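Okay, here's the structure, questions in a sec.
For this depiction, one protein chain was excluded, whereas all remaining protein chains were kept in their positions.
Letters are used for the chains, namely A and B, taken in the order the chains are written, and counting of residues starts over at 1 for each.
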Amino acid sequence: MDFLVPLFVVVPLGGAFLIAIIGNLARGFGRYFTSIVFAFLTGLCIYFMLHLEGPVVFKVGGWELFESIPIAIYMVIDGLSIYLLLIINLIGFLSAFYSISYMKRYTAESHYYTLFCLMTAGMNGVVMSGDLFNIYVFLEIAAIASYALVAFEIEKEQLEASFKYQVLGGVSSLFILLSIGFLYWYTSTLNIADVSRMIVAGGKREVVIFTQVILLSGFGLKAAMIPFHAWLPDAHSSAPSPISSMLSGVLIKAIGAYVILRLFFNMFAITYNIGMVITVIGTLSMVIGVLLAIGQWDIKRLLAYHSISQMGYVILGVGIGMLVLANNGDRAVATLSIAGGLFHLFNHAVFKGLLFLNAGAVEYETGIRDMKKLGGLSAKMPVTTSTSLSASMSISGIPPFNGFFSKLIIIIAAIQAGYYVLSILAVFVSIITLASFLKVQRYTFFNRSGEEWEKRGKQVREVPFSMCFSMIVLAILCFVLSTLIVPSVRDVILTPAVDVLVKAGEYTTAVLGY
Amino acid sequence: MILFILAVFLFLIGVYGVVAKRNLIKIVIGIALMEYSVNLFLILVGYVKGGTAPILTEGMTKDPFVDPLPQAMVLTAIVIGLATTALLLAIAIRIYKKYGTFDIREIKNLKG
Partner (left out) sequence: MKGMTIIVKKVTQMICGVIFLYGIYIIVHGHLTPGGGFAGGAIVSGSFILLILAFGSEFLALKKEETGSSILESSAILIFLIIAALGMVIGGVGVFFVNFLPKGTIGQLISAGVIPLFNIAVGMEVAAALLTIFLALLIYRDEVLK
């Protein structure tokens, strides 16, 4: 089964350049081909998830261990990687299907699909790689494709947002490369399992702490955590809507939160200080993100600020787990907290993707993004209204939608670990999120009556079929994902991912084999 | 040892260019300088005292080889730097056409 592992990177990469060649002749080729590629990748993910026992290790080029030193580039699929691969390819398939109708009005459509497939190839590569420099190369592929996609509709605001995003993203990538240089100097190897072995064996503590700080700031910018969040509102609100749902729903998780989890749990030894730093950053992101979001009147900017807040929940859950593990506390509490964080990761991808697709549907029909000028759309666009209602209730944490369960698990774990202030803050932020989304629903869909639109001379109808299909599937997923609480479903999907992080020292022996 | 200090000094000059200059093109040049300094640092990591180029030829002496792995890393990093610079410049000239100026104090449409 391990010869199927590189297909996750090769198929989108080859597909991207095939679209670039054939798109010069037939403009519509890229549309349908991208959806086929993503459907194949999602099927491959589900096949892997059902047949996975233990990490699948693939050495590129077939170079075996030389005197028990790993010399090949490793690609590793274990529980955490397959969990994120499922999120990336599922949301990617639904966004690609949505863009069949949405992107018909642009003439440079084949370039869009090329960049979309390239971004997914980069994200798949980051999530699967077992080698430090390989993470950097695939990270840059995904990031450069996303810089070009943010500036896709070449107007004034898109160009300014893309330039800001590029400068900040470029500086953070340089910090990551600098820290890889320091780690290579300290351990003279690039394989994650081997580096972990060398760091645990002891030595100079100052180099390790310096590298941890630089890595946290570099990847913190990619994950849009609080001191490093300045690029997010501009970039995510200026991109075309299916790209906004991919950026906010998948990119900040695959190249931001996932790499922090992999490096700080499995590579570096878990220490109390770094756990405290991560928890503080998560709490600040949670609180400041939602406070900045209340006053916004532009739909997509408001959704982008809420992304910062919800990613704060994920980092908070993981940080509490790290603190409990560093103090040698109760393993059950750490498992609960990390499970809550990872569950919220999946939930956020689903409901934030759905919210951005809804905002795109509203903008496709009316051309307006300012909430003060919208209203009265509920009778004319029933599918958009109902799916937006389900996504808003999901993000605010109302049962029986999936957001309620993941937030409940994080709050219960915080109380059990003894951090009462954090749990009160989490409940407080959830209440403010509810208020903010009540405002969004009222002003966008329910404020005025439907005849206003005829008076303005605009014909507002429901959006085409491909856009409706993606929104309905995501809304159904919002219900279905609450069943991840049930133990039989949880053991297939969520428990392998949590086990990789809680039993952090076993990654090295599982990958290297000794 | 002094080469490491000079590489860090070049990085700091790049940071000054990104942070303190107002012209878009000078910011791009600042980022390019930072990239070159990190590449230089990576090559310096792999130096072995008295080493020769890591290529197998006939008639080699018994000198140690310089570490070839950072050289492969730097080749890849140079290509990535090229792509980043090309994309930054393409966006910068389009900003000039739309806004009419390169000054970042005038380019402030997105706020809040």
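By our rule, contacts are C-beta pairs under 8 Å (C-beta built on N, C-alpha and C of every residue); 3 or more make two chains touch, one makes a residue touch a chain.
A quick note: this is a predicted structure, and the numbers were derived from the prediction, not measured.
Within the complete assembly, A:Leu13 is the residue of A:Leu13, A:Leu251 or A:Leu484 that touches the hidden chain.
When the full complex is taken into account, the listed residue touching the unshown chain is B:Lys97, out of B:Lys49, B:Lys97 or B:Lys111.
What subunit B contributes to its contact with the hidden chain is residues 53, 55-58, 75, 78-79, 86, 89-90, 93-94, 97. By the touch rule set out above, subunit A reaches the unshown chain at residues 3, 6, 10, 13-14, 17-18, 20-21, 24, 58-62.
By our rule, only the chains that are shown with their structure count from here on.
Interface of subunit B with subunit A (complex): residues 18, 24, 27, 31, 34-35, 38, 41-42, 45, 67, 69-70, 73, 76-77, 80, 83-84, 87-88, 91-92, 94-95, 98-99, 107, 109-110, 112. Partner subunit B is touched in their complex by these residues of subunit A: 133, 137, 140, 144, 147-148, 151, 154-157, 159-163, 166-167, 170-171, 173-174, 177-178, 180-181, 184-185, 188, 190, 233-234, 238, 295-296, 301.
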